[in-house]
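What follows is a structure written as structure tokens; I'll ask about it next.
Every protein chain of the complex appears in place save one, which is left out.
Letters A and B mark the chains as written, and numbering starts fresh at 1 in each.
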Amino acid sequence: MTPEQIIDEMKKSNLRGRGGAGFPTGMKWSFVPKDTSKPKYILANGDESEPGTSKDRPLMEMDPHQLIEGILIAGRAIGAEQGYIYIRGEYHYIIDIVERAIGEAYARGYLGKDILGTGFNFDLSAHTGAGSYECGEESALMESLEGKRGYPRIKPPFPATVGLYGCPTVINNVETLSTAPAIIRQGGDWYAALGTPKNGGTRLYSISGHINKPGIYELPMGFNLKRMIEDVAGGMKDGKKLKAVIPGGSSCPLLSADEIDVAMDYDSVAKIGSMLGSGGLIIINEETCMVDLARRIMHFYAHESCGWCIPCREGTAWLRKLLDRFHDGGGRAEDIPLIDELSKNMLGRTFCPLGDAAALPTISIVKKWRHEFEDHLRGKCSFKPAEMIVGAS
Amino acid sequence: MQLPPALEEKFTQLLGRYPVKRSALIPMMMYAQDQFGFLSDQVLEEIAKRVGLNMLQVTETEAYYSMLRRKPAGRYNIQVCTNVSCMLRGGNELYKHVQKRLGIGNKEVSPSGTFSLEEVECIGACTGAPAMQVNYDFFEELDPDKVDSIFEQLQDGKKPKPVSVISGALHPRNPAEVLVISKRFGIPNSTKIDVYLQNEGY
Partner (left out) sequence: MAEVKQITFTINDEKLTTPAGTLVIEAAKGKGIEVPSFCYYPGLSLQAACRMCLVEVEKTPKLQTACTLVAVEGMVVKTDTPQVHKARKDMIEFLLSNHPLDCPVCDKGGECELQDMTFRYGLDHSRFNEEKLHYPEEKWSPLVYYDAPRCILCFRCVRVCDEGMDVKALGIGSRGVNSVILPNKPGELACEECGMCIDICPVGALTSGTYRYQTRPWEMKYVPDPCTHCSNGCKTTLGVRNNEILRANNRDHSGVNGEFLCAKGRFGFDFTHNPERVRQPLIRRDGRLEPASWEDALEEIARRLKQVHEKHGGNSIGVIGSNHTTNEENYLLNRFARATLGTNNIDHHRTADYAGLAAILGPKAKDAQATMADVYKANAVLLIGNDVTNQNPLVAWQIRTGVRHHQTRLYAINGQPSKIHRQAAHGVETAKGGEAAAVRWLATGEGQFEQSVSESLGQMKSALEKESDVAILFGADIQGGAIRDLVAFGSRLGGQTRYMALGDYSNSRGAADMGILPDRLPGYASLADKTERERFGKLWGGEIAATPGLTARGMMEAAVAEKLKAMYVVGANPVKTFEVAQPDRLAGLELLVVHDMFLTETAQRADVVLPAASSYEKDGTLTNTAGELQMTHRSIDPQGPRSDFDLLRILSHQLGMLGLGTPIRLRTPEAAFDEIRQNVSGYDVSVASLLAGGAQLTSAACKSPEPNYQAAAGAVFSSHDNLFSSGTLGRYCSRLASTKEAKDTPWSSSPSTQSWWYR
């Protein structure tokens, strides 16, 4: 297949980025300039640090060759001869697995020079991260790969034109790239048909939380969320009632129990005010203190904030302290609207989406479970004795 | 500074992978930390020399990443996740239990140097919550008893068996599932190229 044909097929498939943003993959690949003397790169984003998400892990630990093949396809499509798989540092044993698989591929002639006699060259290696959620952001990932602090970059220019070492780069999530072989083998139309209009194919969901069968499930796009919880994930654990759902990793607005009758695809979830995100589905039962949840979520973002821009750096830190104090019983009436306002003051104003990721769930929790906050003001928490937890610092 | 041959080889391999030497910095620090337990001034100076950077550039990069440390940890660094998925399935209680059992708090090392403890963010074991890592090994679907047993084994010098694959990835398939990319999950040796080739690979 020619590069143009590959990109066409990818466009037909309606495959959208599985890392969280959901950008159409074929379109992303088509942005890479065709005529340039600069080397081009394929980067597989295996940073997977979004809370609730653990679906790239099984892909790498059980089917690394699929990923390698996906990278090769991408390389062929844009004319890249070098790729790196950025794997978060915590997944150390997985890096070993991936490196072994790469070794095998080289040995059999699927990587290296003149692959299978086609004249196409491609070199691939794994690269370890060292503990940073922000490095899952594509431009921060490139900074980290270049050996620097993981600060995101000014966009535009976008990685497709100015990426790794200033050269055209395609960065895709591990799952997205792992899907490419199937698409090319069986056709973009076939893949698209598995899903819903503009949301092609299937995706992996790592379903966790208060359910009977937490696990990794591959379901077609548009699958109903209610069915996912009750049927696929075996229903609520210990028969408890559902209170809230995090649909795609903690960076999404939360859904309440009466919002779960929705098709799980990018557009449908966006319509009800949340995001499909990274496929990290977390099911929350009625016995969970939502204030505690908001607090823990903010702890995460404050810990992971890279510190580059004022709103995220100061905002997440302030909210973390505020939510800690509030949860532990030191709250005041003005704190509730303040949590909402500070989150909104970060929204849309930060340098990279981490600020939005911290703001969105918080705003949704205050909005939908405000009464729990008010209870805390009165010194009441219906769900657990107030526990002092020293957040991961 | 003399490095053990395996590390030396790794460094050479790393430097050869990238067109810009600096890219090898973070992997080099990680592997050096694996070898020496932490990154001392001496080790960082050596890395700086090899990558062609000055100490400030190396230390400021090291400072950004939470897995890198300038002080020694215990022989077994216990990292307990308390982020959302784990918290919902008892992560906080588990962490408390571990604190009590080991007698140390966050980022502390036990007097004997055997254990150190860290409360960490999501480690990517959500479907196996609550989970923790001992150094790099994953232990999932934990409860206080399982954790105690793990610590006993460690203290006896034995190696408890970590998960080889994330809990929840291998399960009887729900009929609603459509297997495209997870087709090969569960096939023995699915990571091997021959198995891949046999199952539609390349």
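The criterion applied here is as follows: contacts are C-beta pairs under 8 Å (C-beta built on N, C-alpha and C of every residue); 3 or more make two chains touch, one makes a residue touch a chain.
Remember, predicted model here, so these are calculated numbers, not experimental data.
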Displayed chains that the missing one touches are A, B
So which of A:L67, A:A302 or A:C381 would be touching the chain we can't see?
-> A:A302
Per the definition of touch given earlier, which of B:S40, B:T59 or B:N106 contacts the omitted chain?
-> B:T59
Which residue from A:K40, A:R57 or A:R149 sits in contact with the chain not drawn here?
-> A:R149
Omitted-chain contact residue, chosen from A:G129, A:P311 or A:P361 = A:P311
Among A:K12, A:R108, A:R349 or A:R370, which one is in touch with the chain left out?
-> A:R349
Name every residue on subunit A in touch with the hidden partner chain.
-> 132, 149, 154, 302-311, 313-318, 321-322, 325, 332, 334, 338, 345, 348-351
Against the hidden chain, subunit B presents residues 54-57, 59-60, 63-66
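Here is the rule we use: only the chains that are shown with their structure count from here on.
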Interchain centroid distance [CA atoms averaged], subunit A/subunit B, Å = 20
Any idea which subunit A residues touch subunit B in the complex?
-> 39, 48-54, 56-59, 61-66, 69, 88-93, 97, 100-101, 104-105, 108, 110, 125, 127-133, 144-150, 165, 175, 178-179, 181-182, 185, 191, 194, 201-202, 204, 206-210, 213-220, 223, 227, 231-232, 246, 250, 280, 282, 284-285, 288, 292-293, 296-297, 300, 303-304, 306, 387, 389-393
Show which residues of subunit B lie in contact with subunit A when the two form their complex.
-> 17, 19-20, 22-27, 29-30, 51, 60-61, 63-68, 82-85, 87-89, 92, 95, 105-107, 118-129, 133, 136-138, 162, 164-169, 171, 174, 176-182, 184-186, 190-193, 196, 200-202
